[in-house]
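With one protein chain withheld, the remaining protein chains of the complex are depicted in position.
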Amino acid sequence: MKIRTLEQLRALAEELRAARDHRPCVRVCGGTGCRARGSEEVLARFKTLLQETGLAEAVDVKFTGCHGLCERGPLVSLAPQEVFYQGVEADDVRAIVTETLARGTVIERLLAQDPVTGKHARREQEIPFYRRQHRLVLRFNGILDPTDIREYIAVGGYQALGTALTHLTPEEVIEIIERSGLRGRGGAGFPTGKKWRMARAAPGSRKYVICNGDEGDPGAFMDRSVLEGNPHSVIEGMIIGAYAIGAAQGIIYVREEYPLAVRTLEIALAQARDYGFLGEEIFDSAFSFDIEIVRGAGAFVAGEETALIAAVEGRVSEPRQRPPYPVHRGVWGYPTVINNVETWANVPLIIERGPEWFASLGTATSKGTKIFSLVGKVMNTGLVEIPMGMTLRELIEEIGGGAPPPREIKAVQIGGPSGGCLPKALFDLPIDYESLTEAGAMMGSGGLIVMDDRTCMVDVARYFMDFLRDESCGKCLPCREGTNRMYELLTAICEGRATESDLELLEELAHVVKETSLCGLGQTAPNPVLTTLRYFRPEYEAHIRERRCPAGVCKALIRYVINAERCTGCLACLQPCPQQAISGQLKQPHVISEERCIKCGICYEVCQFGAVEIV
Amino acid sequence: MREVEAIIERYGAERRHVIAILQDIQAQFHYLPREALLEVAARVRIPMIDLYSIATFYNGFSLIPRGEHVIRVCLGTACHLKGGTRLVEALERELGVRQGEMTSDGQFSFETVRCVGACALAPLVLIDGRYYPKMTQRKLTQVLARLRRARPAAEIAR
Partner (left out) sequence: MTRLSINGIEVDLEQGTTLLEAAQHLGIEIPTLCFHPGLSAYGACRLCVVELGDGRLVSACTYPVQEGLRVRTHSPRVLRARRMLIELLLSICPSSKRIQDLAAEHQVERVRFSVRDERCILCGLCVRMCAEQMMAHAIGFVNRGYRRRITTPFDLTSDVCRRCGGCLYICPVCELRCQGPEAPSVVCGSCVTPAPTCPPVYGDLACYMGAAGECGTCVREPPPDPRSSDLRRRRESV
């Protein structure tokens, strides 16, 4: 059925709400993290048991988008009881159905528990991880079934689009986005309204809007969760943007590593067409628009906008110098607006609630909220959405729960391979574009990796350089050759073969790569090196001057030793050792032969008594 | 090749669809056979070297056949910090091949990927599309042994 007017849409929303509200519902998180832990079996078991107990007619069961607390998955939430269960396995489902659904009793062992007070949290809002967030873009993840457009409509979806097409001119839409202060969420933070204005002003009647869903930063899965959890928010945002700049065709570029996101989008687009939100004369206006999906074929550099354009055009993802900028000459030479997934998802919200409301969140220069993927050495890993301006400390300690004891947090890496590592001393920095850039890091797409005292910062720099030299498109000399040489130098440092002059050379090379590379990949590639040099220089110096890795990571500089006092002589480590390097009798302390040891770490993994030490 | 023809028809024989065409060929054959590439270049009318550039540029394409079991070790940042590199080394030892290669009996091919977006489960290994969260070297050895043992049954089934 095609929706032709805003009134018609509102009436439908009312109707759907009346039918669905108050209906008991079981929401199983269908994000990749929870699926990897068995949430598909959990869902299947719910369906079977609800049939069995005759509750299938009365209770809805569905998959929702990533709910964020990935560390504790699979997550299941129940409405209207407002119970939030975590770590749910298929075998727990029977108890949930017979006790919580049928009788209303809560199963304590499936609730979140405060590690200090021991108190159980029944509702999501009682859990510190969620309480301190400000979930706007993610507000429907964990609630909506992303494969049913009616659920999106029921909560007011596509009304922002209706408002825009019925009551606003394209100019007015652009003005609203400008007033809101929305900045690109892909990393660079360019003012979105300004970009749209430039595209609108560009000559020509054929224009494009593109959604950059390439999300290549390792450790980042924000965009994926938005595309899988609430695809219509992105689609609606793109239609509004296309109306604003005068584009008739849109493209969503999704990386091929996200097949679930592609499938979810295909379903969502088909449904949007069915309802008339895509296609000819949307909302009975003169505006026609449709979207196609283009899958990435696997290249981090394709996230760079000119490289993305090349991929869409069927070429290798080689960037080109700008100007001309895509807003003037983009895909096939036409003016193109490219925005990140999260940027598009913010647009309907801004139209719906107004630019002043959006501008009231965040800081003076960084408005709104930002989604981060908080991972690494922290208790609560997962997806969080916070207002701009929250400090790193609050995010890592209050929401993330700090490091699992006895480890201590040392640094946080922000912005992926283009970003930088900031030390604990800077954790009172507010999270906004300017503060992070000044400190030498970058907001990036939102990947936040927490590191502890067992993380070697030189090894981290080397890891990123390995990634970047592999992902470099290879076109320009400084990036192609420079990242490779930086990797060589970092390897020499990690293996204890480097000298002081190697460190100077590394720094000098880093600056030239940063200044002369053709595109953003090369220009930001030295950031991990430069920030670790700036804040963790003593670690580099220890590797060079003392041939020592303070964190106990760099294989060439560590040894595995068995502490004779702790060793119980259980023989557990002898057999798994691939080099047969451990010798010892039952109940006698075991010994590792240094010549044979290849430092694989299996004995460390296996020992239950903590007798294997890294020195 | 009939399947290749069908795939080209699905999108249209235009340059801008070559990447999608190659992706579908990769999905069907688990690699890009040379005959398929030659046919696509001819039908879409682009120089063979341009198509070959594309086929070798992107991670998603493989010009050599993949093994019966495809093992992917995630080397995203969280997985790296939690021991992903050790898993790669363990696989190199156990399988006797380096990453990106296939064992001589064609049973295993193993590659590394950069972040599959399940960072809370680091370190992660995907085997034949199935996720193995919080992997350790010991568990990896056990899974490999199980897959090796299962092979005779698969041969009988064929």
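In order of appearance the chains are A and B, and numbering begins at 1 in each one.
Operating definition for what follows: a contact is a pair of C-beta atoms (placed from the backbone, for glycine too) under 8 Å apart; a residue touches a chain by one contact, two chains touch by 3 or more.
On a predicted model such as this, the values are computed, not experimentally measured, just so you know.
Student: With touch as defined up top, name the shown chains that contact the chain not shown.
Tutor: Touch partners of the hidden chain, whole complex considered, are A, B.
Student: Among A:Glu89, A:Glu434, A:Glu488 or A:Glu605, which residue is in contact with the omitted chain in the full complex?
Tutor: A:Glu488
Student: Taking the entire complex into account, which one of A:Thr117, A:Ser205 or A:Gln321 touches the absent chain?
Tutor: Considering all chains, including the one not shown, the answer is A:Gln321.
Student: Of the residues A:Val294, A:Cys473 or A:Cys607, which one touches the chain left out of the display?
Tutor: Result: among the candidates, A:Cys473 touches the missing chain.
Student: Out of A:Thr516, A:Asn563 or A:Gln579, which is the one that touches the chain we can't see?
Tutor: Of all options in A:Thr516, A:Asn563 or A:Gln579, contact with the hidden chain holds for A:Thr516.
Student: With the full complex in mind, choose from A:Leu505, A:Ala572 or A:Ile614 the residue touching the hidden chain.
Tutor: Selected residue, touching the omitted chain: A:Leu505.
Student: Residues on chain A that touch the omitted chain in the whole complex?
Tutor: Counting over the whole complex, chain A touches the hidden chain at residues 299, 316, 320-321, 323-324, 469-478, 480-485, 488, 501, 505, 508-509, 512, 515-518.
Student: Need a quick check: the contact residues on chain B for the chain that isn't drawn.
Tutor: 34, 47-53, 56-58
By our rule, only the chains that are shown with their structure count from here on.
Student: For chain A and chain B, let me know how many angstrom lie between their CA-based centres, rounded off.
Tutor: One centre to the other, that is 24 Å.
Student: Given the complex with chain A, which residues does chain B contribute to the contact?
Tutor: Those residues of chain B that touch chain A are 14-20, 22-23, 50, 53-54, 57-61, 75-78, 80-81, 83, 86, 89-90, 93, 113-122, 124, 131, 133, 136-138, 141.
Student: Sort out for me which residues of chain A touch chain B in the complex.
Tutor: Chain A residues touching chain B: 32-33, 35-37, 70-71, 73, 215-221, 224, 256-258, 294-300, 311-317, 373, 375-377, 381-382, 413, 416, 447, 449, 451, 455, 460, 463-464, 467, 471, 473, 576, 578, 600-602, 605-606.
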